[in-house]
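The block that comes next holds chain A.
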Amino acid sequence: ACGGGQDSSANQSGGGSDQLTLGFSQVGAESGWRTANTKSVQEAAKEAGIDLKFSDAQQKQENQIKAIRSFIQQKVDAIAFSPVVESGWDTVLKEVKDAGIPVILTDRAVDSTDTSLYKTFIGSDFVVEGTKAGEWLVKEYEGKPDPVNIVELQGTTGSAPANDRKKGFGDVVAADPKFKIIASQTGDFTRAKGKEVMEAFLKANKDIDVLFAHNDDMGLGAIEAIEGAGLRPGTDIKIITIDGVKDGMQALADGKISFIAECSPLLGPQLMDLVKKAVKGEQIPTRVLTEETTFTQEQAKAALPGRKY
Partner candidate 1 sequence: MAEPAAILAMTGITKEFPGVKALSDVDFRLFPGEVHALMGENGAGKSTLIKALTGVYDIDGGEILLEGEAVRFTGPLQAQQAGVSTVYQEINLCPNLSVAENIFIGREPRRLGAIQWKKIHRRATELLRRLRLDIDASALLGTYSIAVQQMVAIARAIDISAKVLIFDEPTSSLDAKECEQLFRVMRQLKDEGIAILFVTHFLDQVYEVTDRVTVLRNGRLVGERLTAELAQIDLVAMMIGKELEVLEQLDEQPKSSPAALQDASPVVAASELGRDGAVAPFNLAIHRGEVVGLAGLLGSGRTEVARLLFGADRADHGQIRVDGTTVAVRNPRTAMAHGIAFCSENRRTEGLVEDLTVRENIILALQAERGWSRPIPRRRQEELVDKYIKALRITPANPDMVVRNLSGGNQQKVLLARWLITEPRLLILDEPTRGIDVGAKAEIQRLVVSLADGGMAVLFISAELEEVLRLSHKIAVLRDRHLVTEMPNDGVDVEHVMRIIASGAAV
Partner candidate 2 sequence: MTSLTGRWPGLRRPQRKYIPVLATLSLLAVMYGVGAVRYEAFSDGQVILNVFVDNAFLLVVAAGMTFVILTGGIDLSVGSVVALTTMLSASLLQEQGWPPYAVLPFVLFVGALLGFAMGCIIHYFEIQPFIVTLAGMFLARGLCYTISTSSIPITDPFWTSMAQSKVRFGEYFVSPSVIVALVVVIVGAYVLSHTRLGRNTYAIGGNPASALLMGLPVARTQITVYAISGFCSALGGVLLSFYMLSGYGLHAVGMELDAIAAVVIGGTLLTGGSGYLVGTVLGVLVLGVIQTIITFDGTLSSWWTKIVIGALLFVFILLQRVIGARKAR
């Protein structure tokens, strides 16, 4: 296991035919989504013949910064990371730049004004995901004048996907006064919390038409709560979620979820391409969007068999 570090330092400047070393700092393993993301990166690296130095930051930005510093010391050929937070990367990214190592951001952007600090950003746009969810809803209720009562299950308070999805969704539905978000609580992105909070929503609010959950897992938990209350998920209460993990797609296909905006974790292959190009010094676009779509119940049935995660 220790050989890798020495190899890479030996041939760091050589480039060319020799194996590339990529330092990758992952946020953590806080969700199934994240794990799928990690796997995708690891597998793609293997496939592309890239030596991957993987580091788990356990959800702490300071750990990511430490990891990046140690990548510099280990003289890797390229660094990629999914920033835990948008802010606060300038210092360490300057150090990376001074060391002449190209940086690729995955999954999440940084808010640096100095865009020369990284080569590109590949990943999804959480605001857009929320917007897509909201747009579907608006379309679904087009022409129906009755008020629509929405409850929202937010992700972990303060996390970027929670903030952005709430914003994207909220902005769309705010345009029409018939949409009312009558309750909004955090469900910590987990099934257990999703269920618990939904149970309370159901008791406190008699008339819920729509549930918007910031990820599939909370939605899946909520489905159980809705069924427990003797209601039919997807029918009595429409459910919109984000992610598109296997269990979510299954529920969508089963008609329990009404709509999913995809947030794909499978960035690995795209990332490896970009890494190779960046190391060679080729020109690459500064923003690469993950290939993402949305799923209706029909589309889910079709897509389900090929779903990997």
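Quick note on selection: all candidates are chains of the complex that A comes from, given by their letters.
One rule holds in what follows: a residue touches a chain if its C-beta (ideal position, glycine included) is under 8 Å from a C-beta of that chain, and two chains touch if they have at least 3 such contacts; residues count from 1.
Treat the numbers as computed from the prediction; the structure is a model and nothing was measured.
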item: Pick from 1 or 2, the complex member that touches chain A; value: 2
item: Sites on chain A touched by candidate 2 in the complex; value: 1-2, 4-6, 9, 23, 26, 28-29, 35, 38, 42, 52-56, 58-63, 65-67, 69-71, 73-75, 84-91, 94, 111, 156-160, 162-163
